[in-house]
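Apart from one protein chain that is not included, each protein chain of the complex appears where it belongs.
Right, subunit A next:
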Amino acid sequence: MLPRRTIVLCRSFLRRTYASASAPHTLIFLEHRQGVLESGSLSALTAASQLGGRVTGLVVGSSEHVPTVVESVKRLKGLTRLLHSTSDLYAQQLPETLAPLLEKLVSGLEYTHVVSTPSSLAKSLLPRVAAKLDVPSVSEITSLDHDVGSSSTTFTRPIYAGNAISTVRLSASIPVKFFTVRATNFEPASMEDSQDIEVTAVDPVEVTDSTTEHISTQLAKSDRPDLSVAGRVVSGGRPLKNAETFAATLYPLADVLGAAVGASRAAVDAGYTDNSLQVGQTGKVVAPELYIAIGISGAIQHLAGMKDSKMIVAVNKDPDAPIFQVADVGLVADLYEAVPQIIEKLKQ
């Protein structure tokens, strides 16, 4: 009995050694909109690099956009290889058509991790692919730590609208670990001038008889900075009455500061502005240098999207509004009187 047992032990030891020898290899879904790389992908790349292994990028799209993206992306620091796949099928990025490609790449088990920024596309795509591979997916992580010895990865992520932080571990039994990265917690990866990485074209996976057809897209046009990357954000809530007063009150302040405009869910639900400007648990998460909350009470769902801002300024009529508990500078005042004065004095 004894020798046999020794052999068994030996085997399992060997297996473990084999597992620990495989360093992480991450596939990062690099997202672009019409040929322009999404800034959140740069933060996701930083997170991927922290896993400590190789990082392969994937760029997918139409022949019109992919070459441009590939040119800029291949200089990204932290990327060790770049795959791109071009097809008319990918011109409109639908989860139903992209999932088969991603599934094919990942099911070869070359990759230990699959990562992306939590864009509306990636949030639709990654869980679909993870389910097909029978693995879980971790959403919007704020930190990560990979243990090569045990092939396990530990993540932290906010739960309950950011009112608790959950630390979760995916063990070696999960061969491919899917996750999305909260951009506000990772510095964007930088560009390098001289980098020579392997760039490989990957055949698209044909999808015949697709269940889903793209009909049209409407993007809100704005000259202001993009909300998710802006260094300064001016946000408004329900007391702004309607779309006209929302615009008339907030836009001049945003313009004088060069800030993006955001909104609370109440303001979005009341129709003052587009859903895409919503800041909070179920909208965008921002962490600008300066966040000015105008007429926002500070419900936990809103705080979830902005409480990591460097400096928070609040203007509200109600001295007991919860926003004042997190604001570095709070002013109890009627916003219709205060905001024009702030604009005037900033200009001086």
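The criterion applied here is as follows: a residue touches a chain if its C-beta (ideal position, glycine included) is under 8 Å from a C-beta of that chain, and two chains touch if they have at least 3 such contacts; residues count from 1.
Just so we're on the same page, contacts and distances are computed from a predicted model.
K.L.:
Could you tell me which of "Probable electron transfer flavoprotein subunit beta", "Light-independent protochlorophyllide reductase subunit N", "DNA replication complex GINS protein PSF3" or "3-methyl-2-oxobutanoate dehydrogenase (2-methylpropanoyl-transferring)" is the UniProt name of the chain missing from the displayed complex?
P.N.:
UniProt lists the chain that is not shown as "Probable electron transfer flavoprotein subunit beta".
K.L.:
Which of these touches the unseen chain: A:Ala23, A:Leu109 or A:Val329?
P.N.:
Residue touching the chain left out of view: A:Val329.
K.L.:
Based on the whole complex, identify which of A:Ala161, A:Ile197 or A:Ala243 touches the chain you can't see.
P.N.:
A:Ala161
K.L.:
Could you list which residues of subunit A touch the chain missing from the display?
P.N.:
33, 94-96, 99, 119-121, 123-132, 134-140, 154, 157-171, 173-174, 210-220, 226, 228, 232, 256-258, 269, 274-276, 281-282, 289-290, 300-301, 307, 311-313, 315, 319, 324-333, 338, 341-342, 345-347
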